[in-house]
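Every protein chain of the complex appears in place save one, which is left out.
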Amino acid sequence: MSNEVGLNECCDNPAKAGRKTKKDPIRVKVRDIEIGGRDIIVIAGPCAVESMEQLTETAVSVRNYNAKILRGGAFKPRSSPYSFQGLGEEGLVMLREISNITGMPVVTEVMDTRQIEMVCKYADMLQIGSRNMQNYPLLKEAGMAYKPVLLKRGMMATIEEFLLAAEYILSQGNEQVVLCERGIRTFETATRNTLDLSAVPMLKHLSHLPVIVDPSHGTGLRWMVPAMAKAAIAAGADGLIMEVHYRPEEALSDGKQSLDLNEFRQLMKDLTKIATAVDRSI
Amino acid sequence: MSNEVGLNECCDNPAKAGRKTKKDPIRVKVRDIEIGGRDIIVIAGPCAVESMEQLTETAVSVRNYNAKILRGGAFKPRSSPYSFQGLGEEGLVMLREISNITGMPVVTEVMDTRQIEMVCKYADMLQIGSRNMQNYPLLKEAGMAYKPVLLKRGMMATIEEFLLAAEYILSQGNEQVVLCERGIRTFETATRNTLDLSAVPMLKHLSHLPVIVDPSHGTGLRWMVPAMAKAAIAAGADGLIMEVHYRPEEALSDGKQSLDLNEFRQLMKDLTKIATAVDRSI
Amino acid sequence: MSNEVGLNECCDNPAKAGRKTKKDPIRVKVRDIEIGGRDIIVIAGPCAVESMEQLTETAVSVRNYNAKILRGGAFKPRSSPYSFQGLGEEGLVMLREISNITGMPVVTEVMDTRQIEMVCKYADMLQIGSRNMQNYPLLKEAGMAYKPVLLKRGMMATIEEFLLAAEYILSQGNEQVVLCERGIRTFETATRNTLDLSAVPMLKHLSHLPVIVDPSHGTGLRWMVPAMAKAAIAAGADGLIMEVHYRPEEALSDGKQSLDLNEFRQLMKDLTKIATAVDRSI
Partner (left out) sequence: MSNEVGLNECCDNPAKAGRKTKKDPIRVKVRDIEIGGRDIIVIAGPCAVESMEQLTETAVSVRNYNAKILRGGAFKPRSSPYSFQGLGEEGLVMLREISNITGMPVVTEVMDTRQIEMVCKYADMLQIGSRNMQNYPLLKEAGMAYKPVLLKRGMMATIEEFLLAAEYILSQGNEQVVLCERGIRTFETATRNTLDLSAVPMLKHLSHLPVIVDPSHGTGLRWMVPAMAKAAIAAGADGLIMEVHYRPEEALSDGKQSLDLNEFRQLMKDLTKIATAVDRSI
């Protein structure tokens, strides 16, 4: 049995996400920021938008420490219906406002085909989360939107299925897709998920799309984020998406895996050295 | 570390899917068929609705061999965007027609919040598939529909997450939910998935909802379906959902795991003996 | 990609464990007990041999309730070096004595090549445990012993690796091997392991060796053992191995998954009905 995925062999039609049809790596543009070039792009911000104060304090700081894109959830997919579900459109309004103030483009998650139109009014990039990686109607709608898409790998998805999910977007005409490794589910319980960094070289081998890594969800442990962020860049990732909160201990969700502002500042310094070591910049 | 799931401990609110709030097992009614009683209910039919001929021949036969509910997909979630995606509303029309002719209620998958209203016009029971087990907007909409729901376990969902997904439906007021174990993803590749039959006693231990098993997707191997169908009943399942096709070798999807009519007839005989051995009927 | 294991294709030499070289299922003889025939063989006893009283009370009872072979560990593989490691040769002496009194053959685990000769003096069947499924020197030594071998599947071994491990024994000339499914490691934590009952039909499809199931280790939950024992027989298993203790709450190891004598008696009654339903006896 071969150890290598043959993406083009598993589809009847030539796969747009595969390397064979499009040899050169592409760059995905989020307003004026390019993902997939020599620059490593760091996306940072809180798990969920909670208030203007929280968002402003966090956004201004991460921008000053060189993050290029702001993240923040307005619609939160939570395992329990009784957990905090996000601020909805009110959160999107805040994201837009902060984006205008700071000049940072914003990426936010969309969970429902009926939300896409609204989210597109406020966001610069659409995120499709892990749990929705095989929500095909959602992928198709994202494929028809005029926004770049950040597609996160399902926690149970093989590399092949991940690329086929991207294919659903590409096949609708939207080629601006960034792939994001965020940890897979395994038997190990010491970390929240098992961050599969081998996905980085594998995806870049099989596809022309940029690949970034989410060490916050990938580990679930704040103290472990820096080590895995550095490893991701060394493995060849084009960027990182990380949860940063101005007061992690007060976060309404994912506080345990959010860096505080000082930790983020220090990490960005360390990442610069790794980027240089792999002939890239940050 | 405890080996047992404490559903009620993992939520702030009392979980409606858990045993503590509702001691007695409930029965879910699909028209005149009750799931969760002494009778073991067999749901059978093709993976996808392909034509009136295919549907009629299959439906009439499985009814004669004692299947109680007809299954058939009109909207098919496929890993590749280039695979057959189902007949859509045309397929739903056929399902309704055959249902009226044979008197069997029909269950069919819904994948998109925007489809629910239409699917409710034709179907007697809504199926939410594995890939959408954590599609929360879809679960909520299903919770507001006046139809019983067949909720399939995600292929990488824990028992706890499975019950919390059911909770999304129940929390909207719809208590007519049937849980379906259909195989989880493991390292083993000899079978398509690993059918986790221990989920049957575990779910019945933790919840008052009926539990059925899908040995077709659970194994992916036609010849293995009978053994696992028998095992499911012996383990305490309230029913089975199986793929049956009048000509499996010509099926547009999942032919490899579909029983033909003769195999189904023989299996139903064998299942009757197992049902008797566990003091149930079929 | 094929879903089916091709055992003979993965080896250069024809595999002795595979069906192609030896078409008919074989029977493994443990003194006068045959595993692999019409009779379903139940192996029962405590996890570890603790004392003559414990062993006698348990053995006499399980024999009266129709267990055919006695199990009990003298050398216990424990994750921590500080846990109870078994009584060693003293435990083997007790096993032999009880075997002589009750007339039941005994099976016990061997962990070290240097122990085999000693264990063979006392035991009627050698057990090679999960953690040692790929301990090749041990497998080879067992292949040279004149005793039947009970080989347990590694908790993360594929079906193919399991059969290749059996091949190590068979290739040394010992063809008396019984395969035992005992649960695999998956992401699910509600049960101790995930009992993979599809391994039963798969192993019987690929090999001529008898297959039994261990629902005690497979679930880790005493209350779940009966459901899974019944399911195993319905799936086609040739036997069961179960932990039974006269006082589970006082057991030095695995008390949580041990049946007490009453539970065992009741289960044996229920199993008789399932055995009849699949045209076998117990």
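Letters A, B and C mark the chains in the order given here, with residues in each chain numbered from 1 onward.
Just so we're on the same page, a residue touches a chain if its C-beta (ideal position, glycine included) is under 8 Å from a C-beta of that chain, and two chains touch if they have at least 3 such contacts.
On a predicted model such as this, the values are computed, not experimentally measured, just so you know.
J.: Among A:64, A:100, A:262 or A:276, which one is in touch with the chain left out?
T.: With A:64, A:100, A:262 or A:276 as choices, the missing chain is touched by A:276.
J.: Which residue from A:91, A:105 or A:220 sits in contact with the chain not drawn here?
T.: A:220
J.: Since one chain has been left out of the picture, which residues of subunit A touch it in the full complex?
T.: 1, 3-5, 156, 158-160, 184, 186-192, 194-198, 200-202, 205, 218-221, 223-224, 227-228, 230-236, 256, 270, 273-274, 276-278
J.: In the complete complex, the non-displayed chain touches which residues of subunit B?
T.: Its contact residues with the unshown chain are 1, 156, 185-187, 189.
J.: Using the touch rule from the top, list residues of subunit C that touch the missing partner.
T.: Residues of subunit C in touch with the missing chain: 10-13, 77-83, 111-115, 131-132, 134-137, 140, 154-156, 160-161, 164, 167-168, 171, 185.
In this text, only the chains that are shown with their structure count from here on.
J.: With chain centres set to the mean of the C-alpha atoms, which chain is at the far end from subunit C?
T.: Result for max centroid distance from subunit C is chain A.
J.: Based on mean C-alpha positions, which chain is nearest the centroid of every protein C-alpha shown?
T.: Ranked by how close its C-alpha centre lies to the overall one, first comes B.
J.: Find the geometric centre of each of subunit A and subunit B from their Cα atoms only, then give the gap between the two centres in Å, rounded to an integer.
T.: Roughly 33 Å separates the two chain centres.
J.: Return the distance between the CA-based centres of subunit A and subunit C, expressed in whole Å.
T.: Those two chain centres are 47 Å apart.
J.: Note the residues in subunit A that touch 2 or more other chains, in rising order.
T.: As it turns out, subunit A has residues touching two or more other chains at 185.
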